[in-house]
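For this view, one protein chain was removed and the others were kept in their places.
For subunit A:
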């Protein structure tokens, strides 16, 4: 799935890891003590280097699914398997992004990116150049020594992307990373993320409720039902690589978004489902 490699991007350093969910389920107790089924019988297989968008209505458990795959949450049924091994602890060879950028206010952008190594107890000096290189790729070379509070939401999230990629992880887990951004910034970041992930070779799980970005970025779009979250559709997105802004103009792009919108509208309704919100 690699696109044509421009000289701008470093060659893929790590091959992506395959990822699987086998009959994965999650039940938790609500505040009132009732058992709430968040995820039910999730079977999903993701090939190395594949970019999979996970779409679903709010509260369908898609973030929980991502957390379980990343080893940040535990399944109550079934298992997550990464690179042939069941996931039992947080996956440390992964890059993770959340809706909030979670930058540390007291560190410069560069040091925030290098947190990735500091947390591991590794020296940061050998990676400084790589951090600057990534900042340059997202057009923020001049912000390396600036502090997060001086930056806009979009710029902060760009730094968070660099932090997720700096250790060249074979896996990327992105939980609605652009959910809090305005439409224009979101589209720009989509384009930058497409280029960065295509060249990193990482396997990507991308949770979103944005249909456009799910199609724009994904090799596949997995659609989940409202609680309890089940997979109701798995759509292969056959759009050319590399993904640039022009992709959105293609009639196929519109066809994919229309199809996904229909799938979501059909099941996303808060209708007579038995799921109890805590």
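Assume a contact is a pair of C-beta atoms (placed from the backbone, for glycine too) under 8 Å apart; a residue touches a chain by one contact, two chains touch by 3 or more; residues count from 1.
Here is the rule we go by: contacts and distances are computed from a predicted model.
Enquirer: Can you match the unshown chain of the complex to its UniProt protein name from these: "1-deoxy-D-xylulose-5-phosphate synthase", "Copper-containing nitrite reductase", "Protein FixC" or "ABC transporter permease"?
Expert: The chain we cannot see is recorded in UniProt as "ABC transporter permease".
Enquirer: Taking the full complex into account, find the residue in A:120, A:236 or A:262 that is in contact with the omitted chain.
Expert: A:120
Enquirer: Just name the one of A:21, A:60, A:96 or A:189 that touches the chain not displayed here.
Expert: If we include the chain that is not displayed, A:96 is the one touching it.
Enquirer: Consider the whole complex, including the chain that is not shown, and state which of A:15, A:34, A:104 or A:183 touches that chain.
Expert: Among A:15, A:34, A:104 or A:183, only A:104 touches the chain that is not shown.
Enquirer: Tell me where the left-out chain touches subunit A, residue by residue.
Expert: 67, 70-72, 90-92, 94, 96, 98, 100-102, 104-107, 115-116, 118-121, 146-153, 156-157, 173, 180
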